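Quick one: the structure is below, and I'll ask about it shortly.
Shown here: the complex without one of its protein chains, the others still in place.
Coming up: chain A.
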Amino acid sequence: MRYLSCLYIFMACMGFCIVFDIRSPKHMVVASLGGSLGWLVYLLASGLNSDLLQFFIASCVISAYSECMARVFKAPVTGFLILSILPLVPGNGIYYTMEYCISGQVDQFISTGMHTFGIAGSLAMGVLFVSSSVRLFRTIRLSRQKTA
């Protein structure tokens, strides 16, 4: 039952493909599968008992997935990455944070807010970790080609 949510995520991602104007059907399916993959990894990593670590691992996996797909389909990584990371981003977190802020529940506001930024931070770390590694790898390979 828990893994059924991956299917819901897939459907939601297909919807967002239309909202964000991804036109090629192949890209739509690949990007939405990335979304499900991210959530699946998040669920599978739940044994770690630290949701920030779960988010970090999931974001590393989908960044690597998006970088691969960008090279397979010769398209910028932006589209694949934005769609794949969608189920993980703390959209509801930021909403509840501001709701607590408006209703004057200061303690809740601060704790939810810090948690939301923690999630956003660990997702960003994962993405940057993978994209920087890819860049580093490419630079090393280019400089080797030059010297050879």
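Quick note on the criterion: contacts are C-beta pairs under 8 Å (C-beta built on N, C-alpha and C of every residue); 3 or more make two chains touch, one makes a residue touch a chain; residues count from 1.
Throughout what follows, contacts and distances are computed from a predicted model.
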item: UniProt protein name of the chain not shown, from "Inner membrane protein YjjP", "ABC transporter permease", "Fatty acid hydroxylase superfamily protein" or "Selenium metabolism protein YedF"; value: "Inner membrane protein YjjP"
item: Residue touching the undisplayed chain, where the options are A:29, A:52, A:68 or A:125; value: A:125
item: Touching residues on chain A - with respect to the absent chain; value: 5, 8-9, 11-12, 14-23, 75-76, 78-79, 82, 85-87, 89-95, 97-99, 101-103, 116-117, 120-121, 123-125, 127-128
